[in-house]
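Pasting in a structure now, in structure tokens, and then I'll have a few things to ask.
Omission of a single protein chain aside, the complex is shown with its protein chains in their original locations.
After this line comes subunit A, so read on.
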Amino acid sequence: MPTVGVKRDLLFNALGRTYTDEEFDELCFEFGLELDEITSEKEIISREQGDSKASGASDVILYKIDVPANRYDLLCLEGLVRGLQVFKNKLEAPRYTRVSPTTGEVQRLIITKETAAVRPHAVAAVLRNITFTKERYDSFIELQEKLHQNICRKRSLVAIGTHDLDTISGPFTYTARPPGDISFKPLNQTKEYTATQLMSLYKTDSHLRHYLHIIEDKPVYPIIYDSNGVVLSMPPIINGDHSKISLTTKNVFIECTATDLTKAKTVLDVMVTMFSQYCSRPFTVEEAEVVYPDGKTCIYPELAYRKEKLSGEFINRKVGISEPTEKIAQLLTRMCLLSQPTGAGDEIEVEIPPTRPDVIHACDIMEDAAVAYGFNNIIRTTPRTYTVANQFPINKLTELLRQDLAAAGFTEALNFALCSQEDIADKLCKKISDTRAVHISNPKTAEFQVARTTLLPGLLKTVAANRKMPLPLKLFEISDVVLKDESKDVGARNSRRFCAVYYNKSPGFEVIHGLLDRTMQLLEVKPAREQGYHIQAADDSTFFPGRCAEIFVHGKSVGRLGVLHPDVIGRFELSMPCSALEMDIEPFLGHTAETLLTHDVPMRETIKHIPPRQGHSQQPLPGPPASTKTVFGDLKTPEGLKALNDFLVDKSYVEGFVASQADVAVFDAVPSTPPQTLQHLRRWYNHIKSFQTDRARLPTTKTQFVLLNACPSSDHASDEDIDLFGSEDEAESAEMARIKEQRLAEYAAKKSKKPALIAKSSILLDVKPWDDETDMSKLEQCVRSVRMDGLLWGQSKLLPVGYGIKKLQIACVVEDDKVGTDVLEEAITAFEEHVQSVDVAAFNKI
């Protein structure tokens, strides 16, 4: 956003009143400007070069005002004042007119064909009888500079040259010549230089050196001569000294040379509309004729007024206001867009002046109406847009995994996606050509040479920057790397990775391996060769030989883990052993990978608001069932209770895995505490009983196991309204219910005939010894010597606990009715010479 510096008092003088800083800031805000800074020349110099340099500098107060990048008409004091005065209804926008010269011939600029090779376009105009003052002159020069920096794209698209017309004589020739053939005295120099000499002279010029590249390597340089061979300028570098303007200049010849004609015309229009204010006939501009190599002629400046028609309703609809047409026309007029209702309905005719090249569409006009109305006067409304939110599956998975990895004791790091080639190659003992990395062509530093292909360097750099932190350091990151991929339109794609490092005095491979196991557990992948995951030894130069394994999931490689190579550790300026894991997580997306983001149910054309009816806005509270006849038969009979008992042999709840309203309903149907013989029912009964006070809060049920209300309300059937909250079972007919009930009863009866399965559990026990001197094989013998009916010992292994102590992890299968974990633990801890403690590491129902 360009910033314009104007003298405050000059500005207030031109605005015809003074403002406090706050008032002026407010005015800017409303108009879309920003009062960026209140300062003075002295302050600026003192800040940039020190107080000593600032003494004697002006302390006149300057306003630095940020102007939107497309408003070239506000880049100088003249334009700002005009815009604000019109906005505040204190001034009518002036009408800019192009006039023919009153005396003498029209100025002509003849373009020769040689320019085509370097800078083919030129436009020109004359400001006649202008009166400069010091301030006006400064503003005139400053505007050229602002235009050069912005719309002219640092003079590459357009370059402006302004000349004292009385020192030169037309017609002028715009041509292009080899640099050696060009020789003139450039602005503010004392002698003549050839173009070649100038290019080397300006190599060290802090300002001009930025423009040299535009023509430097061209065979010919653009150059403008007058009829006597005097050089006006060598665009886009420098003007001739001969025609330079001064405070006493009366008549100004303006030429703009360009590679983009549209922008050249715009720039010329802005220059002349801003400064024709100071001509003897204000806001008139003398035309100039441009002759093209093919003989065609054009008259400039264009100063074109364009007319657009649009409806008041369009403005109201887009902005969200409802103003009468007349009022909207007034709003637009305040934005320098002279507007009038045409009388045909709400049609408005809008005239776009040459100062507003930013207005290219009706939406630009609409915005101006909104600005004049005041953004902050518009009523804020909520759109009716109804949508269902979806998470992007890979991000959803990432979010869930991050939480659990932090819970696993690892701390999240966040590293840059850009890094040096060295980071992803040399430092990891890899070749850059093997990385599939995308390369950046214009990095400012080595930190941005490539996009990372692995998360590992970032984590290692994080460790290096945090060496003072207590060990171990356990870090992880889940983020994207970028890999070249021919199949994508841009030739590259992101890949979501999970990386973790463990940095400590010992490598801790088992820690990283344990994290892999935990991650797989979280991702529901079991340890198994084919249908699960396994790791197998791999060669990788990043890792210590023999200490790297590849991770396979369902037979496909997804990543690696291992102990880092000492060279890698050294290259990241680390000193301790380190183990690391990096893997793709995209393979774990499963079927969720393809989720439609749009609606799968058609939207209704119009939205009618249906108020929720009484009693429908909430789930009906569960009431006592009207009938005790249930899916299990009549629970008042022993047969019914038996059926329910059998049903509960291998289930905790009537439905699903948590207590629900289904349990409550069935519970209420059981007349009294069941007898000891029905132990499963009794267990369940006591359990549900414990919910008594909270029963209303239990979740509602799916339909299939619910005890049915005997009399589904009949008024629903005749209700023709769209029932927003109606549920299926309410709508079910009594007949349907009866059939279903019968089927369920049959099912339950059939089930009850099956022999009851023997409930078994698989238990994994951790048996810990007293110290590292305990004989673990003896300990295992002791454990295995425990024999009970319904107990079967399984595999075992020794796992390190720390301080050289190992624990015995042993599996067993028990019949739930016969062996309890407490009995088992008691029996094992009886070997108190060896056993310190027994813990249940895992318990699974088979």
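Heads up, the rule we're going with is that contacts are C-beta pairs under 8 Å (C-beta built on N, C-alpha and C of every residue); 3 or more make two chains touch, one makes a residue touch a chain; residues count from 1.
We adopt the following convention: contacts and distances are computed from a predicted model.
Peer 1: Which of "NADPH:adrenodoxin oxidoreductase, mitochondrial", "Phenylalanine--tRNA ligase alpha subunit", "Sorbitol dehydrogenase" or "MICOS complex subunit MIC10" is the UniProt protein name of the chain not shown?
Peer 2: "Phenylalanine--tRNA ligase alpha subunit"
Peer 1: Out of A:153, A:534 or A:571, which is the one that touches the chain we can't see?
Peer 2: A:153
Peer 1: Which of these touches the unseen chain: A:137, A:448, A:691 or A:793?
Peer 2: A:448
Peer 1: Among A:327, A:493 or A:513, single out the residue that touches the unshown chain.
Peer 2: Residue touching the absent chain, from the options given: A:493.
Peer 1: Could you tell me which of A:141, A:406 or A:658 touches the chain that is not displayed?
Peer 2: Selected residue, touching the omitted chain: A:406.
Peer 1: So which of A:133, A:395, A:536 or A:575 would be touching the chain we can't see?
Peer 2: A:395
Peer 1: Applying the definition given at the start, please give the residues of subunit A touching the unseen chain.
Peer 2: 1, 29, 31-32, 34, 68-71, 153, 157, 260, 262-263, 317-321, 358, 360-364, 366-367, 370-371, 375-376, 378-392, 394-395, 399, 402-403, 405-418, 438-444, 447-448, 451, 458, 461-462, 464-466, 469, 472-474, 476, 480, 482, 484, 488-494, 496, 597-599, 603, 768, 770-771, 801-803, 805, 836-837
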